[in-house]
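Dropping a structure here in structure tokens format, bear with me for questions.
Every protein chain except one is present and positioned as in the full complex.
And now, subunit A:
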Amino acid sequence: MDHAPSTRSPHDAAHAVELVTRPDDSRTGCPFDPPAELTRHRQEQPLRRLRFPDGHLGWLATGYSVCRAILADARLSSRKELMHNPSMDLGGMEIPPAAPGEFINMDEPQHGRYRKLLAGKFTVRRMKLLTERVEQITAEHLDAMEKAGPTVDLVTAFAQPIPAIMICELLGVPYQDRDSFQEQAAAVFSGDMEEKMAAFTAIQTYLAELVAAKRADPTDDILSDLTDSDLTDEELLGIGFLLLAAGIDTTANMLGLGAFALLSDPEQAAVLRGDPSLAGQAVEELLRYLTIAELGLRTALEDVEIGGRTIKAGETVVVSFPAANRDPEKYPEPDRLDLRRQALGHLAFGHGAHQCVAQQLARVEMSVAFPALLARFPTLRPAIPREEVPLRVNTNVYGVESLPVTWDVTGGRRVVG
């Protein structure tokens, strides 16, 4: 990607801006803040014209209320074949419509058909029943950390495995297949193009076999339950892939980046350590403050008036979740992590019909994992200078690549062996 400031000027006089950094590119300055460029746009014009790399004149939404309004409006489509790419010029290449089961890139009524089948599997009540299991898995990983310590990579020891085990158990991915799936999934998100394709194919093959196995011999899990619907194998495979990928790559990043944020702010860590009953509220604030999902895209199906502007049919809007969640009109002192704040209403899971379908699972996982981590290691701290913690770049989901942490070992606590 070209990071040099663009010298091209928009050739119509609509005051369109171009993004210097990709909207999903690395963040500069404080590793927890949205790119300064997006903050500046929000201050100037929370909804403004944006020149896309392919020349399309679309929109950039950075203000909380306009972002929320856009996401709530069904006249703004989620169909991916209608989107202009905000990061690169695809040279007129046509984007295929969503594959069967790829519901995040569909509109109603197609989206709703899948949503209905899935939402019932991830209700608040069902997810709360998993609390004990999450506690158990978390404790096992904290035990292992203690044994391996006093220096470990918190990402591989804690942040990645806990949500991965949970989603595998929920979906019914056999325990022994988990490692290879995790490896392939990691390659899909971080490898080069060739590795990505190879990993993607491997996952497709694996899931196809798994779906066939569930059909033949249903077990007590979501994938088996879904075979008892009108979904085709192709659709099941698409849904399985989305759920697994999302389950593995989202909460893991929140746990890693969230731990980094807490360890960077000992005062806030002490707040949560001192009062674990704040966990639910603290999780909302971490979601708001860190907002790891970088952007959403919508394209207008008809002319839509929002925030005093008219988004014309065919125009694509980039919705910046991190910028919206730092809007001072919604959150006073938005750049301060304040675990006692009432942060609900944030857009970290999106908004509208596409708001994250498994968000209640993520909440349970985080509400258990953060306090447990802080309680187990009262002296936990980063093992390297803050500037050296490697951040995830060029991905739609922000986070840390690794987070070496250390703690003081007191005589009686250390498990030798």
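Please note the rule applied: a contact is a pair of C-beta atoms (placed from the backbone, for glycine too) under 8 Å apart; a residue touches a chain by one contact, two chains touch by 3 or more; residues count from 1.
Just so it is clear, contacts and distances are computed from a predicted model.
Novice: One chain of this complex is not shown here; going by its UniProt record, which of these names is it: "Ferredoxin", "Carbon-monoxide dehydrogenase medium subunit", "Monosaccharide ABC transporter substrate-binding protein, CUT2 family" or "Putative ABC transport system permease protein"?
Specialist: Hidden chain identified via UniProt as "Ferredoxin".
Novice: From the listed residues A:19, A:98, A:117 or A:259, report the one that touches the chain absent from this view.
Specialist: Going through A:19, A:98, A:117 or A:259 one by one, A:117 is the residue touching the chain not shown.
Novice: With the missing chain put back, one of A:150, A:276, A:352 or A:404 would touch it. Which one?
Specialist: A:352
Novice: Counting contacts across the full complex, list the positions on subunit A that touch the omitted chain.
Specialist: Per the touch rule, subunit A residues meeting the hidden chain are 71-72, 112, 115-126, 344-345, 349-353, 355-357, 359-360, 363.
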